[in-house]
Structures are given as structure tokens and as C-alpha cells.
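Subset of chains shown; positions unchanged.
Each chain gets a letter, A, B and C, in the order it is written, and its residues are counted from 1.
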Amino acid sequence: MADTVFSKFETVKFEGPDSTNPLAYQYYDADRVVLGKPLKEHLRFAVAYWHSLAMNGSDPFGGPTINRPWSGAGDPIALAKVKADAAFELFRVLDLPFYCFHDADIAPGGATLAETLKNFHTIVDYLGEKQQSYSTKLLWGTANLFSHPRFMAGASTNPDPEVFAWCAATVKHCMDATVQLGGANYVLWGGREGYETLLNTDMKQELEQMGRFLTLVVDYKHKIGFKGQILLEPKPKEPTSHQYDFDAATCYGFLKRFGLENEVKLNLEANHATLAGHSFEHEIATAGSLGILGSLDINRGDALLGWDTDQFPNDLWTMTMSMYHVIKAGGLGLGGCNFDAKVRRQSFTEEDLIHAHVGGVDLCTRAFLTAAKLIESKTYDAILDERYAGWKTPEAQAMFTGKLSLEQIAAKAEADAINPQPRSGKQERIENLLARSIYTDKL
Amino acid sequence: MADTVFSKFETVKFEGPDSTNPLAYQYYDADRVVLGKPLKEHLRFAVAYWHSLAMNGSDPFGGPTINRPWSGAGDPIALAKVKADAAFELFRVLDLPFYCFHDADIAPGGATLAETLKNFHTIVDYLGEKQQSYSTKLLWGTANLFSHPRFMAGASTNPDPEVFAWCAATVKHCMDATVQLGGANYVLWGGREGYETLLNTDMKQELEQMGRFLTLVVDYKHKIGFKGQILLEPKPKEPTSHQYDFDAATCYGFLKRFGLENEVKLNLEANHATLAGHSFEHEIATAGSLGILGSLDINRGDALLGWDTDQFPNDLWTMTMSMYHVIKAGGLGLGGCNFDAKVRRQSFTEEDLIHAHVGGVDLCTRAFLTAAKLIESKTYDAILDERYAGWKTPEAQAMFTGKLSLEQIAAKAEADAINPQPRSGKQERIENLLARSIYTDKL
Amino acid sequence: MADTVFSKFETVKFEGPDSTNPLAYQYYDADRVVLGKPLKEHLRFAVAYWHSLAMNGSDPFGGPTINRPWSGAGDPIALAKVKADAAFELFRVLDLPFYCFHDADIAPGGATLAETLKNFHTIVDYLGEKQQSYSTKLLWGTANLFSHPRFMAGASTNPDPEVFAWCAATVKHCMDATVQLGGANYVLWGGREGYETLLNTDMKQELEQMGRFLTLVVDYKHKIGFKGQILLEPKPKEPTSHQYDFDAATCYGFLKRFGLENEVKLNLEANHATLAGHSFEHEIATAGSLGILGSLDINRGDALLGWDTDQFPNDLWTMTMSMYHVIKAGGLGLGGCNFDAKVRRQSFTEEDLIHAHVGGVDLCTRAFLTAAKLIESKTYDAILDERYAGWKTPEAQAMFTGKLSLEQIAAKAEADAINPQPRSGKQERIENLLARSIYTDKL
């Protein structure tokens, strides 16, 4: 086993709620069976290569603060292997079942397309070897089509068709690599698919380019027999002023328009939800109700800041609501909970990174446990059943299913002299119920 | 002619940019022909009954400041007629071709559904008479399904099917009234179609109720042979915490899901755009690119405030961009520019209301004139043509139209060793161009 | 005892965390001694007359949903007494030690100033009688100088000096009433002290009017020997576009400018904090560090909405942080925790109102208990002591206290060739610590 910056850390263990060890899990007991299967199969936690191995602590007003052995000068391929060695040691320390990567996270770009792809495959092979020695698997792969200047005006939506072609080549290879590494999903995030100003943008043309690109990806998936999910990741803005995959509902309309709603699902991120003006649970419930919930990027935004802070989560209320709607939607299936979260600039030590993940894992787990209890006890099901009970009558179903026309419903309403009366929504009462479930109930 | 609070005002006239008369139009020369037809046919300005005749200046922290003769005590039907008399005099003063109303704006509610509908038809008949004596026509009618407590938990999305039935009856009669009065469009705004908290909400059920309701409306339209447009008005929040018709893209997905994308278009409001995190021009360009631009609600939000201020517009930049995308989308057709805008609480006099409309009409007109010049000169068309020129080659078209698969594009990119180079987006240069067009060019 | 709409409810009791009774307190054990005194003396909970007795569920898009016996027609004074009877029964049900009111909440306005004041004193006397029979006391009184149209352009900042005079008369009587009822504080909230547009506003003049007014109030306090605190309540916007008392830091500058920083403290509201772009704990810590923390208005905004939703709180993280900084600042003294919170429109029953308060009381109490533990264990004190330890050296103190000039410090830094090294801020680790304290620790 290579000696890496994470090798000195012991594997984080489950020690239960009474543990005072900050580097132990209080709630994440991977094999604990809940709702018929172990937690690790429900939650399918993943470590993100970019934020944990590649991010350097810089921000728009300051340079790097995080220096790892692979950040310095040297042979790029050799450094990429040092990084990979460390990555798998980090996965080992956290004892989580999955990881995720962009091509650009794992391997250095080259001077040409050919060299770039060659570098990429060299490291993909190396990751394949690492996977033999460690238990962590690939949740999903993806291509970084936003950082290099060639993508500055878009990837598949670029005014220059050569960029579209570059992206096609890159995604083909990234999909191949994902298959090679046994990845469960392939993700597309359109970091530059949007615009800075409408003045130089042909939105109609660009949306059609994007539809074509996604169609090509889906076709290729079928051609190579990839059984994983293809996932879009919505985000409304940043780095662009407006991004086309704004939120779950917008992506649904896009998929529907190009006939892809049964082929592509969504990878929903908490911070992207809030930037779009939604709660995370709203996005999950929306995707769930439309049948396109695929996977989660776990993090937290700061409601008082307007950019993608990608902090590790600590809001138990919204995470519990989120997990509740995940379960309601039938779970994450091949998806999982990927920590698309980064330590902040001042947390530059390796230990900071481990603390961050321990906190995030426990928060999600505790949220899931509470949500599962609420599901099992049918607490909220009963509330909804009572609230919508009226719709179960034959008369209401006749309206609901379209057996009555507008004028028939109108005629009946007038004939019956209906006078519907307000009923309390009991919001405060049922919020108290949730507060008690989250903050007081034993898990 | 009835003596009303507006009767003392002379009809506002076009006097040209040199006029110093605050109650004259500097730009709105209704019969000036631009792009092949008179301004009045492009812009189709409408006065909103609610903000101009029914709104009383109250806000969440204070009571009414606007007292009109019809606000006081008395026979409700008689007062409604006094209001209608004043309304048509206001339309006369402003010399605008259209007005819009909700059922609740024009007629008092009754103790029962039957009485409510009777009151409504009484006043609809009276409006029909008024239309004989005045030149102002109905741009659209709509039903207020949000103010009464019976709608507090939703209209078509209410947990109580009786509320759905009440809404069906109401909309049927409002559609009938719209036809009777020669209305060009029928609008639905889902003020309470959304939720306060997900905890007591079955989003899937509610969205299906909403889909059913809109389908019933479209079927009824065809049954009665109404030739106007059915329009949805997006808004993301307020009065609810989340409203289902969030924005143009969300509405498109909803229409597509229920197969209504060729039946229903959108009535886009500037302030609703900004509450959803979009510019007005973005919403217009989005609807235009999806073929669902229907009509506009003209107003302005305050970017520093988080609620629907519905102020009269004064931002010439965003209005010019908006009008540019209206023209690009083929114009408003049967739609128009409805002033869904209100004077602020301190502007309680009749004169304030007239000033407000004069400013709004002139701003929109000036914006339209600049936009038309930009269209005629092909200024931005030329910029886009050059920027997207690469996509016109046969090779690019082969990718664009799906003649090549992902792996074929990839193979060719690798074989050609492509290396696409960044090109400047020239954003500042083309923004300067717009600034000069708006702020300096002669109209 | 009068028979009121609240009389049927039993007094809410402390039953401990295991209670499943939704109308019991799980945490608020009023007499439990923490940090040397009972919880009731730390928290000093108050019920707000306006939201609980006067608010009717209306919003900008809909009319009243809440109808109480005193909302209907009848003799205004008699109805005000019915309301007062119900108010004290509500206080009895909740078993909370304080209430708060505006003049306009408790008594009807009259046709003249004299009649308005007469009505007010009639009801103040009646409240005095009620206080004899109930244990609930007055936390603070205040004047509503924002709802009536006369205040539409400001109260003390009005362009019309007669409005200033009206406000002076009103506040004098409200202060007298507060003294008469044994109130512990007198609050000023400047609902209309701000502007809609700078175009018609003389900000300099208005700020001086406001400074004069507050000076008059402070002088009067001393004259009548009132021993309570005078409190300003910051809020950045709504109902106006900009309000002068924007946030804690702005109020501090205002007090300093008029020499009132030792005379006036702040009543901080959670939702007002978030509207100003701050967390509630930030505002509390700011006021604490400036020595002007006076009292709290407890509620919660919705981070995704841009107006003052004034919901009952349910975020345990921010409330724990808030209580932590309250204790750090030396506690609330004569101030308390006033529920400036309202049930939402759909929660129109009396029971909804009780549930709302029970949840709010328990959330604040639990937050206080955790904060007190953190204080007692010196958990965060130790972290800060270590982090700022460098400042305790004599050399550092010489810089800190001004014994060295800029050039002396520079010379020494150059001579010593200092090279300060980054140290981790350990943010994620110490956030995990708080998460465990809040979500897991036994209380």
C-alpha cells in the first residue's frame, strides 16, 4: 500500500450516539437494516474526487491554501498516480462504498486531444487497478466540459461546432471509462451550457444543440449496452449568468421536448436547488413526482450568500425532509449520495477533510433514520390521506379522470349549490410533529 | 356619459418627444406604422381593472389609502356600475385599445354560487353596454381563484374536490363572459396553485388535478368555438411559498406533460420573471424559442425587494431587450401589453394613476421603436450570424441533425486532431452598441 | 372569568421529552434552574397581541380567513374588551409570563386624536384589571405608527410636521400606559421610517427628525422615571423600500450619532435579520459586542422568500447559536423572547395558534438548554482561547492597545523578518461539534 497523506488515519468506525470520538460515526452503521436493507445500500455514499483531491482552496479573491504532494511540479502522470493512491486511502479512511470523478480530476490534460485522451486512459487503467485492492467502487463518472478556455462559450451549446465535436469525443471516452470501471451511472453537468448575455446568444439554436448532444449520449449508451443511468445535473447559474438546466422542472421540460424523459434522470444537488430558489426537498419531490429522480449531490448552500458554496451539510431539518421524499420516490436505485462538498479555504489540513465527511455522513444517516421512521409509522401518510380524502369518492374521481366536462361539472356545482368550507392546513401542528421527530425521537 | 372621477381629465394625446406636458405621450403615436403595421396593433396596450379600479393601497402593514366613490357602502351592484362607468372613462382618458378583468374585480361576490354568478353576469352585460359607447375592447378575462378563503389551499389543486368544482363553474362562466365581450384571450393565473409546506401537500396529486383542469378548459374552448388564446401566467411564489407555474420553462414542461403545448401559451409578467430569478427578456426569449409566447403583463419589480411590487416600468434597457425578443418571436398576435401594474400606496389620487400609465405606455413604446430599428438594421442578426457561422457547414449540420453518432463524431475529432480555439464573446462591445441604440439614437 | 374562544383549552403543561401530547411542553420546564436561575427568568416569553389577537389571515392576494368573535360588527369598545378577555385566556392556556401590544391592537381608533386616546386609555385600564386576575405581565408596549394612512409617508420622518406631532402625542400616551401596566420595556419600530423612492425624499432631513424624536422619547423616559429599557427594532425593508433602522450595526451608528448609545438598546427580530442579509445570531452577536442587546422578537423567515413571513421558528441550529450569543452578551435583562410570529393563512383555528406557540416555546427552550451546556462546558471558549492566544502576549497587547505606532510595528516586523503561517480554522470540525451538541446530546 502506498504511503499517502491519508495513510496515517485509521478507518472511521461506527461507535454509536454516545461516542465522543470526533472521528467516529455516531449514526452511520453501514450494515444496520432499515426498511428491508442495509443503510449502505440505501445511501450509497460517494466521495467526490474534485473537491477532496483536486480542489486547492482558492477563491475569486485569493490563491491556493491547500497543498498536497501531487500539487507541486513533476511528471503529470506520476503525480496523478500519487493523487490516486491518496484518493483510495481517503476512501479507506472514510469507509464509504463509492467515489465519483471528472476526467480532468484524475488525469492531466495534454497538448492535443489525442494526448489528453491517452493521459485519461492511463489513469483510468490505474484506477481500475486500485479498485482491485480497495472496496470502494465508482458511483459515476463525468466529463469536465467547463474549466478549459475552449469551453468558455459552452460545451455542446458552443457557437463553434468543433467544441461540440471535442465534447462528443470526450464524453464517449468518459462513458467508456465509466463502463470499464463498473460505474453505476454517467452524469452530465452543463457548467457552461447557458449564456452570459442574451445579446450574443441564439438560445433556440443552443437548446437544439444540447438536445442533439444528449440524444447522442443516450444512443451510445444503448449501443455499448451500458446498464447504468444517464443523469443530468440541474443548476441555475454560476459559472454562467443563466444555465439551461435551471432546475428539476426545467430539465423535465427539456427531456420531454427531446423525447428523453424515460432515458435520463436527474442528479440533484442541494446548493443548486437553493440557487434556483427551491429547497432541496422540493427538487427531490418534483423529480420524484415526475419519475426522474436519479441521484443526489450532497452539500449545503448558505442562504445568505448567492454563490455555490458547496459546504458540507448540517441542517438536519431539510436533510430529513429530503430523505423522506427520496424514500417516497422509491429510493435512489443505482444512484447514491455523493458529497459534492468542499472544505472551506481555511480548512486546509487532511484532518479537516475527514472531519467534514464524518459530519456529512452522520447528518445524512440520521436524517434517513428519522425519515424511515416517519414512513414506517405512516405519520404523514395519514395526514395526507385525511386531507385529500374527498378525492376518493366516485364523484370526485369522475372529475379527476376526465369523465365529466367543464360544463357538466359547472352544471352540477350550480345544481348542488355547493359551498366548500375552509379547513385548517394545520401547518404549525405538523411542523411541530416533525420537529419532535427530528430533534427528540430516539433513533 | 356618466360623471366619474376620471371624467374631468382630457384624453391623453401624442405630442412628440419635445412635449413638456406630463400628461401627453412623447412616443406613443398609436397610428405610427413600424414594421408594417401601426404601433397600436403591435403593442395592444390594456388597462388592468384590478390595479386601476379595485386596488385600494393597502399593504401587509397598512390599510387602504385609495378611496373611490365605489369603495364605500351601498348597493353592491349599483357601486359596481359606478366603478364600470369610471373604468371606461379611464380607458377613454388613456386612449388605450384594451382592458382586462377578473370576475371579482368587476362584480361583488354573493352569498351563494348562484348569486355570485348572477352578479357577475349582470355586470358583464353592463360592460357589454359600455363597450358600445367606447372604443376600448377586452384583451382578456380571467377568474380570481385566489382571494376568497375557499381557495386558501388551492383552486384546481385544492384537497377538497368541491373547490375544484367551484372553480370549474366559475371558469366556465368567465370564459362565456369573455366570449360575450369579444375578448381576445382567456388567462389562468394560479395564485394559490402551489404549497405553503410540503409536509401537508401531495404534489403529484395536485399537479394531476391541475393538468386535468387545464385540459377541461381547453376542451371547453373548442366546444364553444372560442378563437382566442388560452394563456397560463407563470409566477414562482407569493402568495404561496412555491407555485407550480414557476416560470416559462416549468410551464412548458407542464404543458408538454399533459399534451397541451399547442393549445396553451403564456402570459409573461416582468415582476414574476424577476421573482423566479430571470430577466423579463429571458422569459420572453424562452417562451419564444418554445413557441408559447402569448401575451405580456407589463410592470417592474424592485431587484432589491423580494415581493411582487408590480410597479410601473421605467427600465428602458430591459424593456428594449424584451420588445426585441417579442418581435423575434413573431410578435404578440392576439396577446398584448397589459399594465399589471399599480401605483404605490402614497399615490392615491386619480391623477397619479394617469401619470403612471402615461409613463408606462411611453416606456414600452420607446423600447419597441428601438427594438424595431435593431431588427430592421439586422444589427444583432449579423452578430449572431457571424458567431454561429460554423454551424452552417455541411459537416456541422451532419452532427446537428443526427446523421453522425457519438462515436463517429469522436472518431472524426480524433482523426482530425481538432483543437478549437477561443473566440471573444465581445460582450462589452455589443452592450455598448445597445446602450447607444437605446440612449442616443434618434427614434 | 369570561367565556372566550380560548377558555376551552387546558393550560399547557411541561411533560418532558417523552410526552406524546402535542399540547404539552417537552422542554419548557419554567422553573428548571439553569445557569443559576429558572428558565422563565432567562427566556421571559411573551405573546404578541397583534399576531395572536388582531391578525386576520389576509395577505396581499386574499382576504381574511380568521374570524374571531371580536372581528365582527358591534360597539368597538365592547369588542375590544371581548378581545382582551380572550387574550388573557390565551396567555393562561400557554402559561407564559408576558405579553406585548401596540396601541392599535388593543383599542379602536377614533374619529379624532382625542377620541383615539380616550379609547386607548379605556382599554389600558381594562388590561390593568385583567392583569390583576392573571399572572401574565407586560413585557413591552409600543405604538403602531405605520398602519393608518396618515403615516403613509413616515411617522417621525414624515414631511408633514403635524404627523410628527401626532406621533409624539401617541408615543407619550403609550409610554404612560406602559408605565401604568408595569411594562418592562418600551419599543419603537419604524415601519414607515424610510422611503419608497429617493426622488421625493430628503434623507438628511428625515434622519434628523428621527434623531430628534428618539431624543424626545429618552428625555420623557427620564422625566417620568420609567426604569425600563427603550428599544429600537431594526428592519431593512417592508413595508417601505428602504427603512432607516436597517440592521443592528446601522442602528448603532444612528444611536451614536445622536448620543443615545447608552440610552437605547435593540429589539432584534429573526426575520428582520434575514431580510437584511444576516443570520439572527449575527445580529445578536453584533448587538452584544456593541453593548446594545435589549430583547428578541422570536420568529423565522423563509430563506427562499423575500418578505417578512414571521413564521413560528423551527430551526434548532440557528436558535441555539442565537441563544448562545444571548448568554454571551449577559442575557436579555429586562428584555425577553416575544413571539412576533403568526400562524399562516390556512391555520385559522384557535387550536392552530396554540400549537404554534407550543412549538416555538419548546424550540427556544431546547436551544437555550444546549447553549447553556456549551457555555458551562466552555467548549467554544476553549476553542477561541486557543485561536486568539497570540494576542495575549505583551508584544501583541502593545500593538492592540496603541502603545506602538504603525511605523514602529512595521520596523519591528521587518527587523524580525516575521513570516506568519496559516493555521486551520477547523470550521467543519467545530460545526460537527455543534451538530452533536444540538442533535445528539442529552439535555
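By definition in this document, a residue touches a chain if its C-beta (ideal position, glycine included) is under 8 Å from a C-beta of that chain, and two chains touch if they have at least 3 such contacts.
This one's a predicted model, so the numbers in the text were calculated from it and none came from an experiment.
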{"item": "Full complex stoichiometry in copies [only 3 chains shown in place]", "value": "4"}
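We take it that only the chains that are shown with their structure count from here on.
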{"item": "Inter-copy rotation, chain A to chain B, in degrees (Cα atoms; steps of 5)", "value": "180"}
{"item": "Centre-of-Cα separation between chain C and chain A, whole angstrom", "value": "39"}
{"item": "Distance from chain B to chain A - Cα centre to Cα centre, in angstrom", "value": "36"}
{"item": "Sequence positions of chain C contacting 2 or more other chains", "value": "65, 304, 344, 346, 348"}
{"item": "Chain B - residues contacting chain C, complex", "value": "57, 59-65, 146-149, 151-153, 191-192, 196, 237-239, 241, 275, 302, 304-308, 344-346, 348"}
{"item": "Contacting residues of chain B [partner chain A, same complex]", "value": "112-114, 117, 149-150, 152-153, 158-166, 168-169, 171-173, 196-205, 207-209, 212, 215-217, 219-220, 223, 236-237, 242, 246-247, 249-250, 252-254, 256-257, 276-279, 281-282, 285-286, 288-290, 321, 325, 380, 383-384, 387-388, 390-391, 393, 395-396, 399-402, 405-407, 409-410, 412-414, 417-423, 425-427, 430-431, 434"}
{"item": "List of chain C residues in touch with chain A within their complex", "value": "17, 22, 26, 65, 274, 277-279, 303-304, 312, 314-317, 343-344, 346-349, 351-352, 355-356, 358-359, 362-363, 366, 422, 424-429, 431-436, 438-440"}
